[in-house]
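Note that this complex is displayed minus one protein chain, with the remaining chains in position.
What follows is subunit A.
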Amino acid sequence: MTDMTMIEAIRTALGRALQDDADVVLFGEDVGIDGGVFRATDGLIQRFGAARVRDTPLSETVIAGMAVGAAAHGLKPVAEIQFMGFLYPAIDQLANHAARLRNRTRGRLSCPMVLRAPYGGGIKAPEHHSESMEAMLAHIPGLRVVIPSTPARAYGLLLAAIRNPDPVVFLEPKRLYRALSEPVSDDGLALPIGEAVLEREGGDVTLVSWGAMLMETRAATDMLASEGIEAELIDLSSLKPIDRETVRTSVEKTGRCVIIHEAPLTAGLGAEISADLAEHCLTSLLAPIYRVAGYDTVMPYPRLEDHYMPSAVRILRAVHNVMEFE
């Protein structure tokens, strides 16, 4: 076990995958000698060579589309989109090809590719560098969408994504790249995609969150505990598929739920979880389900960014509302 930040854990998982499987190739913008703009691939070109760690020309269409072709022809590409704001051209390839190739050929061809992209705000990046548009991707049938919230989960889930026989979008909360570290062992063990993590047990209210928002949510649970409110905390980890059972089981116990995400409120994944609970857990509910989310605004420039991001204070306010609901 070594203490690792999330960026180190990601780099370690990528190195492990390159080491273990000759079919794994990395490509993207600046992933070679520069090691990626966040250094996720730092040192990998030196270890594995320029044929397996490739700087592509600057084209998101090619990064995604070439991954589709390479995956269908036997490689396991792990492609990087430099920032989520530049992922939109890749959606054509994800939705129209990666996610359907298996289905439309009835299994003759498949697409074992991973598309990695840093997402989310909080690092005062220029415009177009801070969006959280995971719900757009989670809406695409045939994809999987994963977001880790700790270094160890990043390591295990990235290995799972790379080994998955179908396409996985792996979104990295860039605010967490260096924000926390924990012991991670480079044991090559993958974590299951599609399973949420019950981070903390509590009987009063269920908090569901993912990615960087776990920071605020964890802080909020601590503050709530000091008030005598025991929150159960779930890191969803997988946005598609969603581990509905874990969320339902928790809410059946607590009767209350607050969902926290950085992405805009409307048609965000909080709505999906809320609808699922309304359908399946209505009789357990003691209060309305609340969502604490980003506003339906364009992500503000860095000076106003903090005002956009859901804060622990907003989470507390929502929890107080559901606790006091009569």
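Keep in mind that, in the parts below, a contact is a pair of C-beta atoms (placed from the backbone, for glycine too) under 8 Å apart; a residue touches a chain by one contact, two chains touch by 3 or more; residues count from 1.
The definition used in the following text is that contacts and distances are computed from a predicted model.
S.K.: Just by its UniProt name, which of "Sarcosine oxidase subunit delta", "sn-glycerol-3-phosphate transport system permease protein UgpA", "Pyruvate dehydrogenase E1 component subunit alpha" or "(2Fe-2S)-binding protein" is the chain not shown in this complex?
M.R.: "Pyruvate dehydrogenase E1 component subunit alpha"
S.K.: Quick one: say which of A:T12, A:T41 or A:Q93 touches the chain that got left out.
M.R.: Of the listed residues, the one touching the omitted chain is A:Q93.
S.K.: Kindly state which of the options A:E29, A:D42, A:D166 or A:D204 is in contact with the chain not pictured.
M.R.: A:D166
S.K.: Per the definition of touch given earlier, which of A:S59, A:S185, A:T266 or A:T297 contacts the omitted chain?
M.R.: Residue touching the chain left out of view: A:S59.
S.K.: In the complete complex, which positions of subunit A touch the hidden chain?
M.R.: 25, 51-52, 54, 56-57, 59, 61-62, 64-75, 77, 89, 92-93, 96-97, 102-110, 141-142, 144, 164-166, 194, 240-242, 244-245
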